[in-house]
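The complex appears here without one of its protein chains, the remainder shown in place.
Coming up: chain A.
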Amino acid sequence: MSTPEPSRKRARPDPNSRLATAPVQALTERDKVLASIRSRGNRGIWLADIKRESEIPQNILQKQIKMLLATNLIKEVKDIRHKAKKVYMLSEFEPSEEITGGTWFSGGSLNTEVINDVKKRCKQQITVLKAATADMIWKGMKRSDANLIYTLQQIGDVLEALVLDKEVEEVKSTGKGDFVNVPAGKVCYRTVQKSSGARTGALASIPCGVCPRLRDCTPDGVISPRNCEYYKKWLGADLF
């Protein structure tokens, strides 16, 4: 049996050996990617971080990610902090509040419908109770809805937002009148008492108040009160 002469050409890869090694290589890359993703748990990992940790070239990494997504081993989630960056995590994990933004976010953006609904329910409780602490409002909501998913802290956040909207006001209880159910000195919420005596904005009710060019306006300039378009709209163009 003669030994074959060594060929000058580059040895053609053995089809059998290629078949044998390819899955091993692919498995390694896939494992590296999966290990990176798994290491971050429910906080997810950015594509750039996977690349840095696994040291896999971009094109191969993209392929692996695609394969893993196709096999439902991983999923892509939106990070509300960095919407342009792609974040991946294992399919069995639920994304953390850090990424989703918490209860008030859905699909990476604010869920205004849910927020407005909770605001409405809070206001209803305040109207019924006249003046109530956050705890009283939360308990009242729980009584009317046994499946309430919101925590006391979350209801407190919504109440703070209602105060900023000036729909309810934060006051200290005196223990008398409307505050009879709230111990004196405790911080509570009540509906804003809108009275006819409250001042309306003087500057906001004239064109200059909302004029975007007020800083460029001078009596003798190109933009001046004498030729102001906003004044014409306000008082009627036929007079000027």
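By our rule, contacts are C-beta pairs under 8 Å (C-beta built on N, C-alpha and C of every residue); 3 or more make two chains touch, one makes a residue touch a chain; residues count from 1.
Definition applied: contacts and distances are computed from a predicted model.
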Identity of the absent chain, which is to be given by its UniProt protein name, from "Cyclin-like domain-containing protein", "DNA-directed RNA polymerase III subunit RPC3", "WD40-repeat-containing domain protein" or "Elongator complex protein 6": "DNA-directed RNA polymerase III subunit RPC3"
Option from A:Leu69, A:Ile115 or A:Leu148 whose C-beta touches the chain left out: A:Ile115
Selected from A:Asn59, A:Asn147 or A:Thr200 as touching the chain missing from the view: A:Thr200
Contact footprint on chain A, counting only the chain that is left out: 80-81, 104, 109-110, 112, 115, 157, 160-161, 164-166, 174, 176, 193, 195-206, 208-210, 214, 217, 219, 224-226, 228, 231, 235-236, 238-240
